[in-house]
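The complex appears here minus one protein chain, its other protein chains still in place.
We call the chains A and B, going by the order they appear; numbering starts again at 1 in every chain.
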Amino acid sequence: MNRRASTYALPFFLALTFAFFCVFAPRFATSANLENLMAGYAFVAIVAIGQSFPILLKGIDLSIGAIVALAGIVTLDLSLIFHWPGLAVIPAVLVVAALAGAVNGLLIVYLRLQPFIATLATLAAYRGLVFLISGRQLFPELSTTPITDPWIVALDTYFDIGSALGVSDFIQLPGLPLSFVILVVLLIGFQVLLLATRFGRDLYAVGGNHEAARLAGIRTRRVTILAYTISGTCAGVAALLLVARLTTSTEALGNGMELTAISAAVIGGVSLQGGVGTAWGPVLGAFLLGVVLIGLTLLGVTQFVQQILTGAILLAAVCQSRLIAARQQRRTDAALVAGG
Amino acid sequence: MSEINHEAPQPKRRGFIKTLVAGSVTAGGAAAGLLGDVDPVDGSFGMRQAQAQANAGPVKMAFIEWQPHTVPAAWSKGIEDVLKSQAGVQYKLLDGQNKVEVQVSLMDTLINEGTSVIFLQPIDSVALAPSINKAKRAGIPVITLNIDATAPHAAHVEMSHYYGAMDIARVMGEKMGGKGDVAILNAPPGIVIRDQRTKGFVDGMKKHHPSIKVVADQVADWSRKKAQDVLATILAAKPGLAGVYGVNDSMALGAVDVAKEKGLLGKMVIFGNDGERDALESIEKAELTGTQYTDVFQQGRFAAASATVLASGQVPATAFKKQAHLLMPYVIVTKENVAQIQPSQRW
Partner (left out) sequence: MDSSTPVIEARGLSKVYGSVTALADADFRVMPGEVRALVGANGAGKSTLIKILTGAIAPTSGTVTVNAEPAALGSPTEMIRRGVACIYQHSNLAPAMTVLDNIFLGRQPTRRFGFLDRKRQREMARALLDLHGIQLDLDAVVSTLPTVKQKEVEIMKALALDARVLLMDEPTGWLSASEVAKLHDTIRALKTRGVGIVYISHMLDEIYAVCDTMTIMRDGRIVAQSAVSEMPRPRMVELMVGEKLARDASDAAHLQRKPHGSGEVRLRCTRLSRLGAFTDVSFELHAGEILCITGLIGAKRTELVQAIFGSHPFDEGTMELNGARVKFRSPGEAMAHGVGFVPEDRHREGLMLGLSVTENLIMTTLDRCRRGPALLRKRIEQVSRDAIRALNVRPADGRLAVRQLSGGNQQKVLLGKWLNLGPGVLMLDEPTVGVDVGAKAEIYSILRAERDKGTAILVVSSDLEEVMTIADRIAIMVSGRMVSVQSANELTMADIVREIGRKAA
């Protein structure tokens, strides 16, 4: 399978799975279900995009779930305790999330900690911090108070594209969630960043061969810190969307989300060896997981089997990339002997 | 709409079973009474039921639990007992995996699937409110178990957390002779029933036994093992502890373990909350002093009974102006009355 073909394997597989469920799972091919799919997995996809940046650098960010919780609880505190208007809360939360991500970058660059260790430590620290600052702990009545700020609630709007396009008489289109629109915007933005800017080239260089990048004069420290900051910020965006959907935040928000994000990224072709990956890969990976999980639920398959199948998909994705790499190596070796 | 509220008294004279039966009748009657205040002619839900009957498709019901545990498992069994005797009803149990996002996503899927009634054990009262509202708009009644949600919905069936805890305090105080120090082994913060059970206990002590002091309130994560560690630490600081209240049975049993180890069984009064089988056995062995027992199977059956009524199509979910609130009857179980709880009621 040459490089071109391998890039199309995932979209193809996603389309295939989608078609399968449309045919076999009751109520899958309905506008309501598509809405659920988009609304339910847009934030997962956003976190997955964020996660792909550290992975591109041959690192990992285990703390994104905790950053989601942190951002969520800050949203709650600012809205319900300090009564800030939503217009101020949103940027503040993004700043907090970005800083939380930057801390990871700083630990890795200046304390020379392995990314696994550094983000594991911040995972624990941020989770603890969440409980410490949680408005729901400090003022128990807040655990039964929903957030009603119009700006924040507006993050959970659905656009009626059916009427907008004038086709609602013929076919029922799903309402387009704002979270999905935000996802698409971020996707385009990051994809452009990766492919068409110097920063993107530098990212791939540092991930592909850190020493070569350093010797070539790339500011590897800056690149690393920025990558983790991006990861944190994406977690912040996802947190805001999630809080809007739930009208509250819990201390356990985002528990385990890091593993889902990593799975989505790996399925999406971001290599754990660093230096290989895109922004749209993790998005497809996240929606593949969503399609499979929702489809299986509609088919009545138990959740244990669902988890097994998710693991199998992850395994298949990894094996596919290993196979391609091995084939590549063999071809290069053969060419070497032939030419040498 | 009337609030079904089981009145305080302990069934000292009346047999335990009789109480429960009386309770069920009341609840059932109250469910019937639900129909009293309501305007039955809103079209949507009735249409759905009629549709289901017209299609001769099965009526679908589902329960989204917090995560696998003895309590929701017992609820599910109770629900199944009632539903399986009815033709044409499909029921399934879904795992919320301890994540709010998962529960919300499952709610979406169930609503889309055309479920008729949803049972829900919300992980968070506010976070699930939008989903409950969405269900209401689709004409689907939602019945919550043990943990209430901030959006009004068809019914809420809970163990009597607050009043039960008050009664625990009363009985426990009597066992302690009306004085002494008490420690609370508590749940992790952020869970509504934790607050209800703690407040009930504290209020109960203040009301019935003002000389008893709560000297410690530590988190033991609902876990037996953690409770052992926590109590051992508390005892080191306060060796004269006369009583321990575990906000669930697992933690209380952990306290029993520590007491046994240190030879303090006769000297400490230990109470739990829930009424698990292990706790009842421990009471019989004169180790655990007491607990609040709720027939959890019965709780599931009540919920299912209400569901059946709602699914009959007579009452549209959107018409509820005030939510039905069912407090489960309970018994404060001690050595004296533990024998009255039948094996089939132990969960």
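The definition used in the following text is that a residue touches a chain if its C-beta (ideal position, glycine included) is under 8 Å from a C-beta of that chain, and two chains touch if they have at least 3 such contacts.
Since we're looking at a predicted model, the values are computed, not measured.
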Handout entry: Chains shown that the absent chain touches, full complex
Key = A
Completion exercise
Across A:Gly101, A:Gly254 or A:Gly275, the one contacting the chain not displayed is A:Gly275
Completion exercise
Across A:Ala118, A:Leu183 or A:Ala213, the one contacting the chain not displayed is A:Ala213
Handout entry: Omitted-chain contact residue, chosen from A:Leu10, A:Val103, A:Ala118 or A:Ala205
Key = A:Ala205
Fill in the blank from the handout: It is residues of chain A that touch the chain not shown, namely 3, 196-202, 204-205, 207-209, 211-218, 271, 275-276, 328, 330-337, 339-340
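The rule we apply is simple: only the chains that are shown with their structure count from here on.
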Problem - Centre distance in Å when chain A and chain B are each reduced to the mean of their C-alpha atoms - result: 37
Fill in the blank from the handout: Touching chain B in the complex, chain A uses residues 26-27, 30, 32-33, 36, 39-40, 43, 131, 134, 136-137, 140, 143-146, 156, 242, 245-253, 255-256, 294, 297-298, 300, 303
Problem - Sites on chain B touched by chain A in the complex - result: 92, 94-95, 97-101, 104-106, 108-109, 111-114, 123-130, 150, 189-190, 192, 195
